[in-house]
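Excluded from the complex is one protein chain; the other protein chains are retained at their positions.
Chain naming follows the written order as A and B, and within any one chain the residues start at number 1.
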Amino acid sequence: MGKSRTLNLGTGTFVLLGFAALFFLTTQTTSRGLPFMSPPHYDLTAKFDNVGDLKVGSPVSMSGVEIGRVTKIDFDQSDYKAVVVLRVNAKYNQIPTDSDASIYTQGLLGGKFIGLTAGGADTYLKDKDQIDFTQSAFVLESMIGQLLANFTKSKADAADATPAPAPAPTDSKAAGKPKAAEKAK
Amino acid sequence: MNQASPIVEIRNLDYAVSNRPIFVGLDIEIQRGLITAVMGPSGTGKTTLLRLITGQVQADSGSIEVAGENLRALSRAKLYVLRRRMGMLFQNGALLTDLSVFENVAFPLREHTNLSERLIRQLVLTKLQAVGLRGAAEMMPAELSGGMSRRVALARAIVMDPELLIYDEPFVGLDPISLGVILRLIRRLNDTLGITSIVVSHDVKEISSVADQVFLLSGGKVVAHGTPSELKSYPSETVKQFVGGLADGPVPFHFPAPDYFGELLSRSGDL
Partner (left out) sequence: MNALRELWQSLTDSLEKLGAVIQFLLRLIANSPRALMRFDLISQQIFNCGALSLVIIMLSGVFVGMVLGLQGYDLLQRFGSEEALGEAAAIGLVKELGPVVTALLFAGRAGTALASELGLMRATDQISAMEMMAVDPIQRVVVPRFLGGVIAMPLLAAVFSVIGIFGAQLVGVQFKGVDAGSFWSQMRASVTLADVNMGIVKSLVFGVACSLIAVYQGYYATPTAEGVGRATTYTVVTSAVVILFLDYLITAAFL
């Protein structure tokens, strides 16, 4: 009878150890953390023309400090924009409602993340609010295409000896800036 | 002698392994209530016969009926049910090495019945007492001698009160005392439990002292059949050689070889 006791004890210990190891691997080595231990949070949405290769789980930061994560990336067929859900740590609850969200690249060729820049409003974003001012991801190909287009155009214009008109801005960057400048008043 | 139908009826059995015929047109009837011995030189397929009777292998043609059931017609489940009415003692005991003596004997009870612990304990101890090993109940198979493990295996074989007990070479490698014990047990169990026993062996002297009927197999057929004393005076060279333990006879002493002197001379001739 003593033999089966040590046996059961041994098996139990082993299985416990194994599951503890699995638990450790899933929670301590990944950024997942423990779902039931994640700090209180609230969700914000933002619409972008182009999210590039922003992924679910990409960080959301403000002034370089991580304040949350991207939890969902969806596509709205009514206005053909990407809808991104940002989960923000509840203690950062003083983000002005006119702040803008831009998609940046980590380092030179790293992954994408969302950076929030504070606006000047007196009211703050709450759970389920939408961030209205967004700036899409920097897409390398279109920038190169634009550059080339400018380059050939300026060459052609220089050849024609007429001043080259400034190329019309194609993304919401320029459109966003004047709006922000207006609101900042 | 029991007037009821034979417990095992083998008719016209053919069985071959990789094109080598083992049995050709074999006919055997095993009567109920008796100890029947199956003897023969090594390699005649005595163990194979047991496997045919227990349904572990299938015959090529012919029929085998055990306790009225045609083995060929049985499904796997029904075969298992039939096997519960048989007990088999293997040559080396075949005890489960990770279980104690007690647990080994209790094994069939635990697997097939729902008896209470108390009842199982009583049954197991009774059977162990019958083979004289009740005191060894807590030992492990590795600690037992050959004779003792065979006795435990015997206790295990009878724990479900079978109708048929089959012994596969039970005397191999035993010292005279253990031999005497096993012989005594075979006879006593057969008589007190009212069962039928089939003993496969080639120990003529030993088995003749307990067997009621003997079948002598050779060359895939039954060459002699009768009581042990009838066999001693059987008018056949094959039987005489086997029973008498003669070195030469129908089974030759010399393995087939070329001429002796010829071979010796050619060797020295090569020098």
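Structural remarks
Keep this in mind: a residue touches a chain if its C-beta (ideal position, glycine included) is under 8 Å from a C-beta of that chain, and two chains touch if they have at least 3 such contacts.
Note that the structure is predicted; figures quoted are calculated from it, not measured.
Interface note for the absent chain: among B:11, B:112 or B:184, the touching residue is B:112.
The missing chain, though absent from the display, is touched by one residue of B:26, B:39, B:88 or B:189; that residue is B:88. Residues of chain B in touch with the missing chain: 54, 56, 80-81, 83-84, 86, 88, 90-92, 94-97, 107-108, 111-112, 153, 156.
By the touch criterion stated above, the residues of chain A touching the omitted chain are 7-8, 10-11, 13-15, 17-19, 21-22, 24-26, 28-32, 57.
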